[in-house]
Every structure is written in structure tokens, then in C-alpha cells.
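With one protein chain withheld, the remaining protein chains of the complex are depicted in position.
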Amino acid sequence: MGELQLNQSLINKARNAAEKIAEQVDAFIMPRSTVTIERTALRLMGIDGVNDEEIPYVNVLVDQLKENNMLQDGAVSWVCKAMITYGMTPQEVAEAANIDKINWEACRSLPNDETEQLGFQLAEAGLLKIKEQQQKRNQMLEKFGAGKKPYLYVIVATGNIYEDIVQAKAAVRQGADIIAVIRTTAQSLLDYVPYGATIEGFGGTYATQENFTIMRNALDNVGEEVKRYIRLCNYSSGLCMPEIAAMGALERLDVMLNDALYGILFRDINMQRTLIDQAFSRMIISYAGIMINTGEDNYLTTADAVEAAHTVLASQFINEQLAFKSGLPVNLMGLGHAFEINPDLEDGLLLEIAQAQMIRQIFPEAPLKYMPPTKYMTGNIFKGHIQDALFNLVGMLTNQGIQLLGMMTEAMHTPFMQDRQLSIENAKYIMNNSRHLSEEISFKSGGKVEKRANEVLEKATTTLEEIEEMGLFTAIEHGIFADMKRPFDGGKGLEGVFLKNEHYFNPFDELLKRDLGLGVERNE
Amino acid sequence: MGELQLNQSLINKARNAAEKIAEQVDAFIMPRSTVTIERTALRLMGIDGVNDEEIPYVNVLVDQLKENNMLQDGAVSWVCKAMITYGMTPQEVAEAANIDKINWEACRSLPNDETEQLGFQLAEAGLLKIKEQQQKRNQMLEKFGAGKKPYLYVIVATGNIYEDIVQAKAAVRQGADIIAVIRTTAQSLLDYVPYGATIEGFGGTYATQENFTIMRNALDNVGEEVKRYIRLCNYSSGLCMPEIAAMGALERLDVMLNDALYGILFRDINMQRTLIDQAFSRMIISYAGIMINTGEDNYLTTADAVEAAHTVLASQFINEQLAFKSGLPVNLMGLGHAFEINPDLEDGLLLEIAQAQMIRQIFPEAPLKYMPPTKYMTGNIFKGHIQDALFNLVGMLTNQGIQLLGMMTEAMHTPFMQDRQLSIENAKYIMNNSRHLSEEISFKSGGKVEKRANEVLEKATTTLEEIEEMGLFTAIEHGIFADMKRPFDGGKGLEGVFLKNEHYFNPFDELLKRDLGLGVERNE
Amino acid sequence: MSSIDFTHIKPYGDTFGDGAVQLSFTLPVPYGEEAKEAARLLAIKMGLDEVQIYHMKDLGEHYTFFILYGKVAHSIDYTKITVAKIETTRLDYYQINEKIKKEIKRKIVVVGACTGTDAHTVGIDAIMNMKGYNGEYGLERYPMIDAYNLGAQVKNEDLLAKAIEVEADAILVSQVVTQKGIHLTNLTELVELIEGSGLRKNMILICGGPRINHELSLELGYDAGFGSGTVARDVASYIVEEMINRNRN
Partner (left out) sequence: MSSIDFTHIKPYGDTFGDGAVQLSFTLPVPYGEEAKEAARLLAIKMGLDEVQIYHMKDLGEHYTFFILYGKVAHSIDYTKITVAKIETTRLDYYQINEKIKKEIKRKIVVVGACTGTDAHTVGIDAIMNMKGYNGEYGLERYPMIDAYNLGAQVKNEDLLAKAIEVEADAILVSQVVTQKGIHLTNLTELVELIEGSGLRKNMILICGGPRINHELSLELGYDAGFGSGTVARDVASYIVEEMINRNRN
């Protein structure tokens, strides 16, 4: 499409402000870790499984260390010490700890350099598994090609992983490029990751490592048949954000929902916790070559899409800069936005185009994830289907990277099998029909569309400068995003945040930073 | 929308050729009349009703005159003679003739000037009724305003006029601007107009004068309630084209389907008959201030919309020039075209836009009637609904005058009540959302869209020049339109065509021509 | 999901056996809570549980439109289903001409039309005209077939007369308009006419159209029926094999 004339100096200003904001946040994050980051490290060391009470061993370990006030040293450090002391594997340490067979005090005297050597060894091995998955993905992409954009992204959400598979495979045959397995409503607030294959969820299916494996296999198989690489998506989000990132990395997920602010705003997770967790999870994601999808679309489900358009852009800038701090390349930044303008608005389509095209130009290399109408979908499935059609048209016109397909039954239930087929059909019809339309048209200079885009840009810039001034934490306290106010010390999960002490050891953190070329600041 | 750069010299050439073609046709028409033209004149004199065998009195009269070889003088002439001879009203003459009580030979001696004086008197009275209806329409339009374009045009077609009314009134409340009552499948080949209110038709309802009255009243009433003038549409088409035009004029129809070639191609009506009939019917239509809708859309139901696009344009030029010959002002020329490109075609939307916009520019003042997808509609109502949505978008983008709304059930049945509501909802949603989009965008100069438009224009020009060369009749024999070949002497209704003799008298013809400022050529 | 019980097949939304169906209709009652209840009761009569009326719209004139979902209690024994199908092997253009040459040893003659007031020619043209349909030649193009396409709005009498005149082996009738069952009337009339003429057994009688299927055609007294998406080779394959079979018996 003909480019809109956007005020480049505003773009620069906005990006600068966001960088400053990210730096402030980063400074806050650096000295801190969380229980889930520690559990993540243990998982990557190979600790898996749950005890008799269904509590994951990584939780058992981290909880014990926390109780004993040892967590500030880093869980890896203690597990390594126990390994050496007892001559056990990491898993054996976990199982022993579970029946109180590890005397942590007895391990304390072990010299740090010995533990750390072991720690690095285990970390190298853990990260290797991730690299292997990445290589496998690359091989398959080479074999089948990367596919035409926008990728058609659909969700499955039956609550039962086996049912999900049937739905996912059918969707692939119908033309889906990305399958996202939606998570059950209850999971994001759990401070542990459930275990094994699951068949009972509400509005989604538990994210477990086993479920990831099952779905990954199913998609690889059907992908072989249809000769396309099918991308799998899940949520690195909620109280176990980095653990799930690690699971996703190990099971070759390709896309993960991961947002710096989503949990804070929409799950009332404590802001310190989320911001620390997202930084670590994004390093894993970066290392694994997974694409993130941010969640700015959600803002427009509570706030008004016309009025709050600039908050979406502001948040995208922040997500971008924070992601850079975790080493994520721009081509893996699926920044989110959404088609959520009230369908009764005259010239609503013009505003939608303005927003989508503006974002396209401001983040030219990011894949961009475009979300369909949800809030103004109703029980009128026929109308809903054409709302989705306009959405698909705008996606095509503005060259979005990922089109999350809308379902005509959005106001009712998670998708039925046929809903998805109709929705894929909708997207293919519209996109094929308008394939080169964007190359054909240009927008009036100084017209409604261009003006609207610049207005939004201006407001976003102002907002970012305000946030820079007051700091991100205070901004969230003031309810700048999605009309949601969240206190600095409120919400869930704050008890899982701790200050690292001077002996803190996390070889994954260090290796990842090294590998991702991030300044390693370690106090030795 | 930003205008496409069309080759203006080609447009001029094409229009010139069409004018020549129309002149050739006109020369052929002038000396001829048809049974239905004669019946039309009698109807306008006030003859109405049917005999015991349901044969309209106008048919009884014209058939008698034809049998007696008197028709060449013009039916009005003989009826006037009988009126004077027997001291009867026109209706009494008809009823008497029905029971063979008129001795036509006995009337022959009456001096022509006396008959003609009476004839003109009756004709003035007849035409006055039409003028009154036109004035009434103008008053109502003044009261309620003319409404926003494109007008939303929907059909009713239950077969039962009372059922039609319910459907029509509901449609008006839902937002329809124009109600077209579709005709039963069998009617166009009847060489008489059925009589009275009817409740049994297939795929449509009989066009009878009584049905017109009933629907007109219903729409006036609901129009009062919703404070809009609701336009009524029917078909001036088939073997009784001019009679129905007269009925429409008397009953204040606002729009009539009327095409110079449709009957020939799609009903296998003889070409001489149709071309003569359309000329006379259009004079009535012009006089009544009715808008015509031409039928080029139909070409694309048999021929391919991409390949045959130029025949649509060629036919529009011919319809335009022939309409001028009947005194029709350009603002009443609802030239037809249609969204019938195969939905599987890549960039199909670009071609649709090219065609619609090209036509818009070539006939800038004509209201243009845009027809929805029909041929490629399937039993998949969900997909159908989005095909209609794209159609509505193109209509809005290219400023069409009348949007004939597509129905998602097009491949199944004539519309159910809810189909129409959903369809109106579709149009309103799309149009409101893209209200000023056409002002915002422009098409790449020399791009796909512009190129396509010029290609079609070029082909149409060539075709028109070919037709000019060989004459319209031969062109139709060669199957130039809609892949249909029709012989000069074939098809239905040729027996109803006759050469006027030197005494031929038709005061309506004369008054209409005078009033419409058309060169009156009478042999006195 | 693992092993499906095909004796009790139910609709499927997202949980095996959930019976999920979508339904829409208009009721001739004024918009309101009572209307909604009427819609719900109707759905229950149709065998739905957990009826959810997701959308209702006042259509005006005291009519109300509904969109609803529910879970149907009925199930179907899929293992018991048998469908009348045309069993002939589907040959291609070349094979068909070859087979006629070899086994029938003369050109076969076919007459087709869209009958009654029905003016839809596209369907019968798709089967008969040279250029055919969907990249498949029409019957006129077959060197071993003499095909006469009479077009649309042909009277049954005229069609039969032509068939007799050219000694047709098969008659092809197209019917597209189905409102108020007009196609059934037309099709039945033709069968009766042909039977009356005593020529029924000499002819293969075939009908087609978007609302025609083989089963319905058999009921109406035709030898075969073809629906949407048919191409010439489907019909030609059938005619040739049927002619050979009849000759054998």
C-alpha cells in the first residue's frame, strides 16, 4: 500500500522514550529473580515430574530452598551442591528432597567454583536440547518453505488435548498455518505447571510439557502430509511464564504469547513479578528462535478502540524495547494489535486501516500479529462472519504477518470444528481476492486515514514521554493501559520475587546472556 | 475514488458507434408496431378487465382487429370509430367486441379527423393520469427526501402478492429503499397481462395492475411510517413490455427493469418484436419519470465475467443510445452490471473494482444498478454472505447508484424474510464502515486496475464498431452478447409485429414524442 | 474419539458426542421474551437440549428471527445407511468414445433440454455444449455421440417428439427451478408421456439439476439423476454402460 506520511521525528521520540523506560525497568530487574525463574533453571537442568500430591519436583525444591532462606543464592547452585554431596543426578536430588532426604546445610560448605563448573556443564547440556529443536525447525522450514504471509493462525480450546489434536489436524488440512492451543482459564494464576496429558479444562487446555509433545507430534505428522511446516503456539504468560517458555523451547513451539504487561493488567499478577519473569522468559524464547506475540489487543477489550488506540502503540514500543533487552531479534516480534472498533462507527474501516498501516510502518520488520474482532461480536453469526471478512481485508491491505482468524461464534463458545473451517475459508477467499490490492492503492495525503494515524502516533509519543517521566510502575498504577490500575505491591505472586545475593548463581542466565550478546554483569 | 485514467477518445468512439447503431435500429422500428403496443394504447384509453375466459379485453380487441387485417391502421383508430358509431365508451366497445357486437366494417367509413380528434382527447386524458402519479411521486420525494445512495434494493418473490406485502413491509422497516417484485417464471412469454390480485406464481409473482396497486399502497403506508419514500420496481420486459410500462406508469412504479436486448437473449423473444416494444415502452417510462434498470448483469450468468466484461459495457452504450431515442434523461438510466467474477480468481476484487469504477466514470450521471454475485453463490450461506460483503464494499467504493442486495441463499430459493434482513444488515454495516473510503484512496496510475479498465474499454469499442458495421440484428445472430445466438426471424412473438400503414394512428405515440421532444414524423 | 461408535452418530462441536447443532429460523410472532420462549420450545421439540438463543432480531410486521445452538439428542446408525448410487465406472472422453466404437459399434444419440417454463440453460449446456464445463468437453464434442441440445423452456411433448424423430438412445432433462415442486410436476409429466408413448423401455431417461439426486430420480421413474458439479463424462459413462448392460440382458 502507498505509505502513509508519518511524522518520523515523533517515531524517533517515542522509540527513545520507550528505550529509556526499558532501561529503568531493566535496572530494576537485574538484581532480582523469582521462584519461577529458579524452577525454570531446574527444569532446564533436567528435573521433571511431580510428587504424589501432583506437585512438580521443581516446586518442591524451590519451596524448600525458599523456606530455608537459601533461594537468594540461586536454586541451581544448591542443587549442584547436593548432587556433588550425594552423588546424585538432578532428578534424584529432587526426589530425595521431596522425602526430606537432602540435608541442605550439609551441602553448604562445598566450594562455589566446583558447583559452578557443574552448573555450567548442566546448563550447556540443557541449552543444547533447545538448539537441537531450533535446528530441527530450521530444517523443516527449509524443506517445506516458510509459507505465504499473513500466516493463518487459529486456536483450539476444547480443554482436552486429544480433542484438540483432532481439531488442530482438521484445521491444518483446511489451511491453517499456526495452531495455538488456548490455556484453561484457571492456569495463569497457578504458581506451578501441571503435569502430563490432560483432558479437562475450561475454555482451554492445560499447558503441560506432555501436552506440548503430543500436539507437536500431531502437527509434525499432519504437516508432513500437507507438505507445510505447521507452527505451534502456546502461552508463556502467567505466574509460570519462564517455565513455560522453557517447555516451549524444549518441545519446539514456534510462537508464544508473551507480553511484558498482560499478566499485570489482565490477570492481576504483581508487576514486579511479571516484569522480572518476562525478561528471563524472553531470553529463552530468543535463544530458541521462537516468535513472541504480545497482547496489546487485549487493551481494546476493556478500553475503547478509538480512544485507546495510542496505548496500543505505546505498549508496542515498550514491548519492543524490553524484548531487545532480552536479545530478541525484531523479526521474532509479533507485536499485537486488534480490529476492535465499534462496527457501528461511520468510517470505522478507515480508522482500522489507519491503525494497522501505521503500526506496519513503525515496525517494518516485525511480523505483527493482528487480532480479529471479539468485543463487538454478537450472537449474530452471519454478521460476525462479515466483520471477520473486513478484518481479513485490512490484514491483507496492510501486510500483517499473522492473521489470528476471527470466528463467527466468538460471542458464544470456543471454536467448533466447522467454525474454524469457515473462518479459514473466509480468510483465504478475501486474501486471494485482494492479493495485490495493497500495491494498487494509495491514501490521500492529508486525508482522514493519514491524519488519524498521525494523531494516534502523537498521543502515543506523549504517553511514552509521560511514562518515562514517572516510570513504568507508576504509570501502571495510574491505569494508563486498558483502564486498569494495578498497585506496585498488589496482585498475585509478589511473594515469589526475591533479591539475588552476591553469590547468586544461575548458569542459564549467564550463558543465555553471553549467547544473545547481552552485557553480562556478574559480581565475582 | 481517485479517477482512473481512461482513454477518452475510446469512450467517444464507442459512444459514437452506439449512436449509429441506435439510429439503424430506430429506422427499423419507426414504420412498425406490435400487438402489445396497440394494447398499451387501448389500456391508456381506459380499457381494462378480462372476459369470461380470463382474456384481457385489450387482447380481445387487438386480436379481432388483427384477424380482420385492420391492425395496421392502429387499434386506437378503430376503437374511436366504434365509440362514435355506437356511442360507447372505450370499455363498452371492448365488452361489446368480446361478444361480437361490433361490426368493424360498419365503422370504417368514419372520417379520420373525427376519430383522431377523439383519439387525442382520450390520449390526453390517459397521459394526464400518468402525469398525476409523477406529481404525486415528486411531492412525496420532496416530503421525505430522495435518500442516501446507493439505494438498497431488495426483491420479494413469494408468488403470492399478499405474502409479498408482508415481506416487503418488513424489508422496508429493516432499511430497504427499493422493493422489486419479481415476476413468476412463466409470465414473460405470455402475450397478455394477467388480471387481478394473484396468489400463485413460481419464483415470483404475476405482474398485474391490481398487484401493482396493492403493493404501491402497502409501500406508501409503510413509507409514511418510516418517513421515507419507498420505490417500487417491476419488469417492463417480455412480450408485454409496453403494456406493463403503462401499468407501471399508472400505478406509480418508480423503477422498471427494461432492456433493449434482454428478452431476445434470455427469453428467446424475437429481436424485431423486442426492439420495437422497448422503444415504445421507454417513451412511457420517460414520460412517467420512471427509472429503467437494464439487464447487462445477465450476460455474466451465461458468459464468463472476465472474458465478457466488454460486452456489458458495449450493451450499456447501446441501451443508453436507444434510451435517448425514447427521450429518457440520463439520470433515469439505471444501467446494469454485476459482481460475477469467479471468487477463486486471484485479484478478482481488483478486476471488480476496475469494472465498476470504469462504468461509473463512463456514465457519470447515470444512477447505475449494481447486481450482486449470483452465479458463483453456492449452498454455503456463510461464504455467500461474505461474497455479498465484498460486493457491497465495491459498490460503496465506486459510488454505485443502486445496490441490488445479494442474498446468502441465492443458490437455493427466492429470499426468505430473514435472508433479506441479514442482507440489508450486511450492506448497512459495510457501507457505513467505508462511507468515505472512496474519497481517501486512489489507484496506481498504470496499475493493474487501471490497465484492466482500459482493456475492457478497448474491447468494447472494437465490439461496438463491429456491431455498427454489421448492424445490431446480425450481431445478435452471431451471438455477440452472453454467448447467445438468436435468429432474426426466430424466437417468440414475431407474429405480433406488423408494418404500420399510411393511416396508422396512435395518439399516444404522437403525444409522447411531442412531449418528450422527439422528432415527430407522421405521414399526413 | 479413539474408537467411534458408528451405530450412534451425533453432531460434533468440540467434544465427542456433544450433539452440537446451529439452527436459524423466523417465527411469525412479535419480538419479545415470549417469542424467545417459543423458539426455545420449538428447538426442544426438535430434540435439542441446552438450547441457547444467541441472537434474535425484530424483522418488523410481528416477525422475529432467531439464531440458536443446542445439543441434539437424536443419533443415527451410520452402519445401516445405504444410498442408491450410480455404480458405473467413470471413464474419460477417450475411453468413452473407444467403448462406444468397440461395444456399441455405432454412434449413440442423445437429446437434451431444460423443460417446462424453466429457462436455465447453463446446466444443460454444461453437459451438452462443445465447450463443456470445468475443463471437461460437452457431449457435442464426442465423435461417437450425436447430441441434440434443444435449449430451455422446451415442452415435454416437443422433447419427446424430437427424441422419436432422431431415434434417441437417451433423453437428458434439466430442471433448475424447484419452487413449489414445479420440477417434480415437469419431470413426472415427461415420464408419463413417454410411458404413454410405449417407448419407455427403448430409452434411457436421465434428469439433472442442482436439486436433483440419483435417489429422487429413481423415485420419479428415471433411470438416473445427476446433481451439482456433474460433467459430461459422468453422464456419458453411465449411458454407455447402461446401453451395453441392457443389450446383454
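Labels A, B and C are assigned to the chains in the order they are written; within every chain, residues are numbered from 1.
Operating definition for what follows: contacts are C-beta pairs under 8 Å (C-beta built on N, C-alpha and C of every residue); 3 or more make two chains touch, one makes a residue touch a chain.
Everything numeric here is computed off the predicted structure, so don't read it as measured data.
Although one chain is omitted from the display, it touches the following shown chains in the full assembly: A, B, C. Residue in contact with the omitted chain (choice from B:416, B:429 or B:443): B:416.
Here one chain is not drawn; of C:72, C:144, C:164 or C:191, the residue touching it is C:72. Residue in contact with the omitted chain (choice from A:173, A:478 or A:503): A:173.
Contact between chain C and the unshown chain involves residues 4, 6, 9-13, 16, 20-29, 33-34, 36-38, 41-42, 45-47, 52, 63, 72, 74-76, 78, 81, 83, 85, 211. Contact residues of chain B toward the unshown chain are 157-160, 162-163, 166-167, 378-382, 411-417.
Not every partner is drawn; the one left out touches chain A at residues 159, 166, 169-170, 172-174, 185-186, 189, 202-203, 266-268, 301-302, 375, 411, 413-414, 416-418, 421.
By definition in this document, only the chains that are shown with their structure count from here on.
Per-chain Cα centroids separate chain A from chain C by 51 Å. With centres defined as mean CA coordinates, chain B is found 61 Å away from chain A. Counting partner chains per residue, chain A has residues 380-382 touching two or more of them. The set of chain C residues that touch two or more partner chains comprises 57.
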